[in-house]
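One structure, as structure tokens, below. Some questions next.
Only a single protein chain was left out; the remaining protein chains are all shown in position.
Then we have chain A:
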Amino acid sequence: MTETTRTPSAAPQDAGAVRPEVRLRAEGLTLSYGERTVVRELDLDITNGTVTAIIGPNGCGKSTLLRAFGRLMKPTAGTVLLDGRPIHGIPTREVAERVGLLPQSPAAPEGLSVADLVARGRHPHQSWYRRWSSDDEAAVEQALRATGMFELAERTLDELSGGQRQRAWIAMALAQETELLLLDEPTNHLDLAHQIEVLDLVRELHLTTGRTVVVVLHDLSLAARYADRLVAMKDGRVVAQGAPSEVLTEDLVAEVFGLRARVRLDEETGSPLVIPLSRHGAKAADGA
């Protein structure tokens, strides 16, 4: 994997003990759906207190990697370590107390109220007789307030807009009170304003609670702006990782996405902006 990593400083290659600030580590991770291998011998560390964005083309294995980090998938080879321990040796419930996960398109009955949805996030902390403790109540209240959903708590899911719905789901993941949060394309199907709203929320959570966040994103400029670290994937491998301004280059976009693009630094935020170019040259031929 060394030849695929451009930023050796960011990839710890020492075979010794896992540094304590590494919360999640993929080691020689290979993931497959049946015969189809999606992630190949991948090594990756997620450091405590960072926001890591995983980018890459469709089918590059980024969502699959996230599922493995959430223990939703058994590796065909290699392991995922959660705080230094193999994640598959940790009981399901204990993982759920430490890692919160929001899948790409989560499903729930449309008649469920926002408060009830968010309260389900407390499941790992509950038991058959302890179903609404004062801790549960406090966590759910906080999650609702943090996401701005408190006033909408009694609405049912079918009464919400796309952005509100996404915030409700994020609130559920927050109520789980895990130090690690895995979000699979939380901005999917949202318009630009709602995308910003959701990402602002993620950023804010990170700043106020110090949560470690791993997020799969499609929009490169937004990923660069909101993440501390970018991980670029292609064909199930990590192609580059590190600070957004180091990773997100014109060459990388060309290599990973097969797309000619201009990368400029934004004057205000200093983060790289990706301006895709048409394959047909400077002027796109309409309807070609």
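By definition in this document, contacts are C-beta pairs under 8 Å (C-beta built on N, C-alpha and C of every residue); 3 or more make two chains touch, one makes a residue touch a chain; residues count from 1.
Here is the rule we use: contacts and distances are computed from a predicted model.
According to UniProt, the chain absent from the figure is "Iron ABC transporter", selected among "NADH-quinone oxidoreductase subunit K", "Aldehyde dehydrogenase family protein", "Autoinducer 2 import system permease protein LsrD" or "Iron ABC transporter".
The missing chain, though absent from the display, is touched by one residue of A:V80, A:A119, A:L199 or A:V247; that residue is A:A119. Across A:V95, A:L199, A:V238 or A:V263, the residue that sits in touch with the chain not pictured is A:V95. Shown as candidates are A:Q176, A:T212 or A:Q241; the residue that touches the absent chain is A:Q176. Looking at chain A, the residues touching the absent chain are 67, 70-72, 92-97, 99-103, 105-109, 111-113, 115-116, 118-121, 123-124, 126-134, 136-138, 140-141, 144, 150, 153-154, 176.
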